[in-house]
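Please read the structure below before turning to the comments.
Only one protein chain is missing from this complex, and each of the others stays in its spot.
Right after this comes chain A.
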């Protein structure tokens, strides 16, 4: 509607316009993300892994401004290392989420990144935390990024409590696939991370292996 004179990528910052999702199951969590990084209309990286480890069994999913999100993840990674050495054991997921929340809240005017923190610890098992704009809330599942708008209806309808690990992984892959099809800023491949008490498993699902739905 309002015409812009210059091409967008000259003035647009690099964003992980993205789709991210994390879901809790009995015994762990599954995180998923797409792999597209865009600067306006241009795709500057089509294979970026937006699932970043904060600790052995705690990961975060990045969305929003790529630089802001990566910086927050690195800072929290460092802070968590120090913290886990101080307490002498693996940190709780809630601690990691609180550290992310503290940075998001303190610098909320300067930063524009949303991280979803998810992981497994001995006390509470699998947990997913959303930290949008400095809010800290534990949820059974969380979606974020520009692509998430298109799949709110789908996740509302399809999420059921008490899904097992395989069902959660399929749910995440389906959601990512639907969002990537509709959101111009999401695409590429799907990255999946499954965390439970036995360990962390990372998986990549290439574009042509993603599930397809009704195509008009």
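Methods note: a contact is a pair of C-beta atoms (placed from the backbone, for glycine too) under 8 Å apart; a residue touches a chain by one contact, two chains touch by 3 or more; residues count from 1.
One rule holds for everything that comes next: contacts and distances are computed from a predicted model.
**Student:** Assuming one chain is omitted from the figure, identify its UniProt name from "Superoxide dismutase", "Trafficking protein particle complex subunit 2-like protein", "proteasome endopeptidase complex" or "glutathione transferase".
**Tutor:** Not shown, but named in UniProt as "proteasome endopeptidase complex".
**Student:** Identify the residues of chain A touching the omitted chain, counting contacts across the whole complex.
**Tutor:** 1, 140, 149-161, 174-175, 178-179, 181-182, 213-214, 216
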